[in-house]
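Okay, structure first, notes after.
Complex shown without one protein chain; remaining protein chains in place.
Order of writing sets the labels: A, B and C. Residues in every chain begin at 1.
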Amino acid sequence: MSNKQRIGIVGGTGYGGAELLRLLARHPDAQVVAVTSRGDAGTPVAQAYPQLRGVIDLDFVAPDPNNLRDCDVVFFATPHAAAMHDVPALLDAGKRVIDLSADFRLRDARLWAHWYGTEHACPELIERAVYGMPELYRSSIADADLVACPGCYPTAIILGFKPLIDAGLVDLDHLIANAATGVSGAGKSLKPGFLFAEMADSFKAYGVAGHRHLPEIRQVLGDLSGSAASQIGLTFVPHLVPMIRGIHATLYAQLSGQADLQALFETTYANEPFVDVMPPGSTPETRHVRGANVCRIAVHRPGDGNEGNTAVVLSTIDNLVKGAAGQAVQCFNLMIGAPENQALTDPGALP
Amino acid sequence: MSNKQRIGIVGGTGYGGAELLRLLARHPDAQVVAVTSRGDAGTPVAQAYPQLRGVIDLDFVAPDPNNLRDCDVVFFATPHAAAMHDVPALLDAGKRVIDLSADFRLRDARLWAHWYGTEHACPELIERAVYGMPELYRSSIADADLVACPGCYPTAIILGFKPLIDAGLVDLDHLIANAATGVSGAGKSLKPGFLFAEMADSFKAYGVAGHRHLPEIRQVLGDLSGSAASQIGLTFVPHLVPMIRGIHATLYAQLSGQADLQALFETTYANEPFVDVMPPGSTPETRHVRGANVCRIAVHRPGDGNEGNTAVVLSTIDNLVKGAAGQAVQCFNLMIGAPENQALTDPGALP
Amino acid sequence: MSNKQRIGIVGGTGYGGAELLRLLARHPDAQVVAVTSRGDAGTPVAQAYPQLRGVIDLDFVAPDPNNLRDCDVVFFATPHAAAMHDVPALLDAGKRVIDLSADFRLRDARLWAHWYGTEHACPELIERAVYGMPELYRSSIADADLVACPGCYPTAIILGFKPLIDAGLVDLDHLIANAATGVSGAGKSLKPGFLFAEMADSFKAYGVAGHRHLPEIRQVLGDLSGSAASQIGLTFVPHLVPMIRGIHATLYAQLSGQADLQALFETTYANEPFVDVMPPGSTPETRHVRGANVCRIAVHRPGDGNEGNTAVVLSTIDNLVKGAAGQAVQCFNLMIGAPENQALTDPGALP
Partner (left out) sequence: MSNKQRIGIVGGTGYGGAELLRLLARHPDAQVVAVTSRGDAGTPVAQAYPQLRGVIDLDFVAPDPNNLRDCDVVFFATPHAAAMHDVPALLDAGKRVIDLSADFRLRDARLWAHWYGTEHACPELIERAVYGMPELYRSSIADADLVACPGCYPTAIILGFKPLIDAGLVDLDHLIANAATGVSGAGKSLKPGFLFAEMADSFKAYGVAGHRHLPEIRQVLGDLSGSAASQIGLTFVPHLVPMIRGIHATLYAQLSGQADLQALFETTYANEPFVDVMPPGSTPETRHVRGANVCRIAVHRPGDGNEGNTAVVLSTIDNLVKGAAGQAVQCFNLMIGAPENQALTDPGALP
């Protein structure tokens, strides 16, 4: 056990934290030594999460830096604007940090403050953070000591647009990302709209005027296309589905040239362990990725010609796995030099 | 009772038929006298639909024209390609027909045959049919003896695009209708994909290559814009939501001019009893229209300018009410000169 | 309109209040004149409940007695321990009160204090209250000025046991009520366990050690059997189902004699407008009563003899209608001498 990385999880009562515990419990190179919770300190982790009875034998501890002093790697599974207060000291102490929250995703601290409603606590560290999407930044992640894991929507949307943008095939002024999510993306927020009685048997859009994931998507699509984020004309409308897990993005792009889209996608992701391009004509379902660290993608060119030059990409992930904890473990594997798929090979249970 | 219209319902075991029975049960000007079912003839209607115990005291009869001879008005709630075989004789016998199926929606019989996989049985009657959307064709419906009720997706999508197209404000080459439906739109089809175990807790697109409602929507948007249907560049991607009822359409259009979109929508529908333009910033939920004959609409101009000239319209209906049986009763009211909202004023139950 | 009863609803933001608004909106003898809400005073009712846009044109007012001074009848749709503070003054002012909460259901003020955790504010009024279950106390309700509407579980369970107890057929020491509820029975409580992510796709028992509805059921079963409540040996285990509405009670009783149970149930409820005894062998589903003011019941004598003398009763209601607002309107109809089924005849929408 002496060679295992000692892991701390900050914010262990949320869904991201629980999913980290599930994945790391069987990771041969990781040993979770501290799980913090402001509200549940002193009670067993398995009391909050009975499915972990017999799997995790730790009590929650207070989110006190001292409780993380024995860790090699600290995962933050906190709401936004929490990690940024603790990360500087942890980095100074030589620990590596994987942040599942939004704190280090945007390179522009002013933009971050605009969308998150507070000043950034350590803008000087933003540049040091690597965006934790291995399909784009694999080698940088391996060397990083601060990884900013992407949001769930950005993961599905960026992986879906990437082949088209890499190939310079689409009009960047008129991209549309129509996306739908299960409610676990909102965590355990006690808001009326997330009550079963309010959201079961219903469907709605939300955040039409602007969602916090929009600037993050624009920034990365800008990187991919060699443009400024402000040049990416993207309309993003998220929707809430009465389901627990899953992100489904339906992407629309105007093609500016001819290409075999299926071949383009298959080639782009031929060597990616966690992006699965489905056969032509497929419509991936969120249950096909439930519990698994995989993004399943299909690309379509609909219609009989009347639809003109529109490409449609369908991109699905589990928001808690490839959209959060799984992607974080994938980054962790890269950082410690383990096989990238360590502890991430389980297919989900279906139905 | 002698002044009531005597009603026949063909295809009474489906969800459209059940919803007609619910609405007509309390209609002061209607008396249901015959409900047909191929499989359940001879058994009480209330055995198939226990919620109608004490409300409907009829047995299903075989779908034999003779069983409809006492009717003044016949509603078809059948799968496609059924009504077209019986309608000619019913019209000859002086009855008025309201068809909830697809048989008389498309004006082009060849296009119909292409999409529905069989030749049309009475193409000469197609021209006689009036498209049963009162917001577009109110006066023609009043005089019609054959009404072709719109599909559920077309109802939500056409009502959502109408103000923009009427005003000549949008680029007709790049319309996008991203829509989501509850499963009751598929009726009681015994297909694996509609099993609870297959579709609960999941979300997917379907019919990306082409859905039967697409030519119907193009035809009507063509009418609205004064263009041929073939000139309407519409991409339509439907999705399946784990819910029973509801259609939610998220419409994207490129604006070609400036306008106060909220005012435009409110003005367009100011006098419509069953189209409700929500306040600015609203996100209508399908549960807000569940069980009710209403289309709730919101219009948005998202973002901070980077999204350019994209308008987003959110349009919701109950697929079985404003998308089927309710709209059919609305047409019926117009046809018999009753108040248009007769038997259609109940708000739905929520939650 | 001058002959209509002027109605006040206290606690209008909850689900019981919303359901009252739905039912009373179309009641020919009622005019809702005041709807109170502590948190939403000053905002339109239809903003909280968009399905009521165009149906209710009132703003919420503060729960100030002055705002109820014009009412003839006041409905309380509040959490427990609220109505008891306001009812005395309302009765003094000559108003009639229909309380959907628990405040006046138990005749024993000490027992009430034990289960509800606070002293009763007006124990002297408890005796004046009539238990609002028309099938048991119809004539007293008609004359009452204070009606204590039953809880949702008690309604389903008492109506299910009543024929057996009336006939003296069962062992009162070993009654079992295994019941299941949709989550709307908990109202809009912001508790983690009622979040969609926590209760969807799962099932559990709760309150096994003792649920507040237990003493209420025992009291009424005692009345029916001529025993003290303390003599009723009832085990009651409630369960939470991932659905919005509905109560389903599965009742087990040891028969102490022989009887034609089907005939017994049919005779007992032959003249009841809102209790529907299903045909032999039926298994009523909660969706069969969704949105409707009806209790659907089936009685079974399972097995081949090995199960001995056990009778099984299945009893279903919509917790918000026959289990709350609908039953309250049924009482209101009796109180004002209107037809008992006024505004209560709609079948629910299914599916």
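Just so we're on the same page, a contact is a pair of C-beta atoms (placed from the backbone, for glycine too) under 8 Å apart; a residue touches a chain by one contact, two chains touch by 3 or more.
This is a predicted model, so every value here is computed, not measured.
Touching the missing chain, out of A:Lys162, A:Arg245, A:Arg301 or A:Lys322, is residue A:Arg245.
The chain that is not drawn here is touched, among residues C:Arg26, C:Arg138, C:Lys188 or C:His300, by C:His300.
Interface note: of B:Ala30, B:Ala177, B:Val220 or B:Met243, the residue touching the hidden chain in the full complex is B:Met243.
Only one of A:Gln51, A:Thr118, A:Ser139 or A:Ser256 touches the absent chain when the whole complex is considered: A:Gln51. Although one chain is not displayed, its contacts with subunit C can still be listed: residues 173-174, 176, 178, 180, 182, 197-198, 200-206, 208-210, 214, 218, 230, 232-237, 239, 241-246, 248, 250, 252, 254, 281, 283-287, 290, 300, 302-304, 306-308, 310, 312, 314, 351. As for the chain not pictured, it touches subunit A at residues 15, 18-19, 22, 25-26, 49-55, 184, 200-201, 244-245, 276, 278, 284-285, 287-292, 296, 320, 345-351. As for the chain not pictured, it touches subunit B at residues 15, 182-184, 186, 188, 190-192, 194-201, 242-244.
We take it that only the chains that are shown with their structure count from here on.
Relative orientation of subunit A and subunit B, expressed as the C-alpha superposition rotation angle, is 180° to the nearest 5. Comparing the contact residues of subunit B and subunit C by number shows a mostly shared set, over half of all numbers used being common to the two copies. Look at where the CA atoms of subunit A average out and do the same for subunit C: the two points lie 46 Å apart.
In whole angstrom, the spacing between the mean C-alpha positions of subunit A and subunit B is 39. Residues of subunit B found to touch two or more other chains are 200-201, 244-245, 284-285, 287, 290, 351.
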